[in-house]
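Excluded from the complex is one protein chain; the other protein chains are retained at their positions.
And then chain A:
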Amino acid sequence: MRRRLLPHPLFSLSLLVVWLMLVNKVTPGNVLLGAILGVFVPMLTAPYWPGQPHIKKPLKMVEYVLVVIWDIVVANFQVARIILFKRNEDIRSGWVCVPLEITAPEAITLLAGTITMTPGTVSAMLSADGTSILVHYLHDDDPDTIVEEIKTRYERRLKEMFP
């Protein structure tokens, strides 16, 4: 019964919260409308979204978000410095392949998004079976450290959340 009515409880909850933030006012009517959205949108989209992510240790998510936000701010300064103070001939960019250990689609999506938002890297493509990810870096003298950093800083944390 619960699976039929609320196939994705977390999704329903976030729809309700996003709705309340959109109208910017917490009244009983808005909560009711948000709850109705939270029930019907997951129900209607359930056929396109068969699996359910298994998140272990949800508190790890908070730590992950804080680490990523900090890295985004640092990334902004690094990229700004490269743009402003490096001559074009000195910028050495290139591609690296990062082999993945995580298998959950949600975790890979999160990792790809994180790579794009953080220091000097953009994720460009997955391999056909989804076990490695192609990353473009703007400037680095030692490409091996990029793979190492992505794996230890982000993938390790994601692996704990999506076992």
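Please note the rule applied: a contact is a pair of C-beta atoms (placed from the backbone, for glycine too) under 8 Å apart; a residue touches a chain by one contact, two chains touch by 3 or more; residues count from 1.
Just so we're on the same page, contacts and distances are computed from a predicted model.
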item: "Cytochrome ubiquinol oxidase subunit I", "sn-glycerol 3-phosphate transport system permease protein", "Multiple resistance and pH homeostasis protein G" or "Alkanesulfonate monooxygenase" - which is the UniProt name of the missing chain; value: "Multiple resistance and pH homeostasis protein G"
item: Residue, one of A:Leu15, A:Ile102 or A:Leu138, that touches the chain absent here; value: A:Leu138
item: Of A:Ala46, A:Ala104 or A:Val122, the residue in touch with the unshown chain; value: A:Val122
item: Missing-partner contacts on chain A, residue numbers; value: 18, 20-22, 24, 72-73, 75-76, 79-80, 83-84, 88, 91, 93, 95-97, 99, 112-113, 116-117, 120, 122-132, 134, 136, 138
